[in-house]
Each structure stands twice: as C-alpha cells, then as structure tokens.
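Would you mind keeping the following structure in view while I ask a few things?
Note that one protein chain is taken out, while the other chains of the complex remain in position.
Moving on, here comes chain A:
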Amino acid sequence: MKLHLSTMLLGAGILLAGVACVKKDNYDAPDASLEGNLVDQQSKSNIQTATGNVTIRLEQLSWSATPAPQDIPVKMDGTFKNSKLFKGHYRVSIKGGAFWAVPPVELDVDKNTKYDFNLTPYLYLNSFTTKLDSNQLTLRFTMQAPIAGMPSIAEIQPYVNTTSLVGPGASIRDYSDVYKVAVNKEWGDMSPADRSPEFVIPNLVKGRTFYVRVGVRFNNDDKSSNLSEIIKIEVPK
C-alpha cells in the first residue's frame, strides 16, 4: 500500500485535534481518611458484627447541605476505614446494627482522622461453648441484656461456614438456617431457658474444618443481630 502525504497529514491532524481535548485535572486527589472502631463501652473491646450488617454513613456537609451519602462497611471485627476521602466537614452516623442508637457526630475529616463509637449492644452472648461428639456439634450460650427495653427478639440461630467469614448471609444453610428458632418475644417475656438456648447440629461432614458462631436477631429497623465470637471446629475423619 502506498502512503499518500495527504493521508499522513490527515492522520496527524486528527491526532493533534484529539490531544487538544485533554485537560489537566488540577483537582487534588482525595487523601483524607477516616478510621475507627465500634467499641463496646463496657468491655472496651470491639463489637462483633458480620459482613454487610453495619455501615458508617458519611455526609459531607462542607460540600452541600443535602449531600449524597457515602457508606463505609464495618468489618466483622468492628473496625472501619476509608482512606480516599476528600478533606472536609462531615456528619458521621451509624446505619444498622444491634446496639443502642447513638446520635450522629460532626467531624472535620483530614489526614489520619480517627473516631471510635462507644456503644452498648442490645445483648451479650456469654459463655459460648461448643461440644463435638464425633460429627455432632452442640452449641450453648447465655444471653445477657445490659439495658432492658430493646426491640423484640425475632430469632436465634447458629451460623456454620467453612471459612472464618461466618455470620448472617455467610453460612451453610443446612447447618445454619434450618436450625433457626423463631422467638418473636420481648426480652422481658423470655424465660431463663429461652435465654440459654442450645443447638444440636448433627451430620457435619467428617474431616472438615468449620467456623461457628451464634446470633440473636432483633426485629429492629434492619433486623440486625448480636453475634458471638467465632470458634473453629475440626471434625475428625
């Protein structure tokens, strides 16, 4: 093929025209960050949660009086972090979660801003124990309410998964949801036996490792749960 001068000029022209469109973005990249913990104010340890259960909502008031909110998911260990925020004045609130509500706070978010929420969960799931007989797992725990008057309790259930990411929305149905117990009672109406439930999960696959925890789900706005810590179970062959 023979390359004509005119074709080459035309090509060069298009190239130049295209380059002329590029504008340098002189807006600073977001470099502010906000991180923190959801702390149980009694034990001073982080509140256990589950994937997608609780989010931190940010509203950049220095941008607009009615800003589009942005959410940071809280991790299972009760920590949260967003390191790509624009510097500014924010309203920070907690969305969801099974603990007594706290009012939103207003913060100036800049580099390495830290903020911890001190919270009181609706229920503590105490003395969570597991017992393994061959491949049958028995779970026991006791509920304790630091403050009475929380939303009614909808259901309690075990969560079993093959990874340590276990909780509502991340469990094996046949070992978890099928053992769900519908409670639908106020805390005050629950008997001592109701408050110390036991789950028996038979027929776990032999030779596998499972991660288990238990949860109490409330009939609150987002039907969130108080959750126990996670225990690793190795089922012998």
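In this section, a contact is a pair of C-beta atoms (placed from the backbone, for glycine too) under 8 Å apart; a residue touches a chain by one contact, two chains touch by 3 or more; residues count from 1.
Criterion: contacts and distances are computed from a predicted model.
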Original post:
One chain of this complex is not shown here; going by its UniProt record, which of these names is it: "FAD/NAD(P)-binding domain-containing protein", "C-type cytochrome biogenesis protein CcsB", "Branched-chain amino acid ABC transporter permease" or "RagB/SusD family nutrient uptake outer membrane protein"?
Top reply: "RagB/SusD family nutrient uptake outer membrane protein"
**OP:** Could you tell me which of A:L5, A:A29 or A:A65 touches the chain that is not displayed?
**Re:** A:A65
**OP:** For the chain that's not shown, point to the residue among A:K95, A:R140 or A:R195 touching it.
**Re:** A:K95
Subject >> Hidden partner chain, residues of chain A it touches >> reply: 64-66, 68, 95-96, 177, 221-223
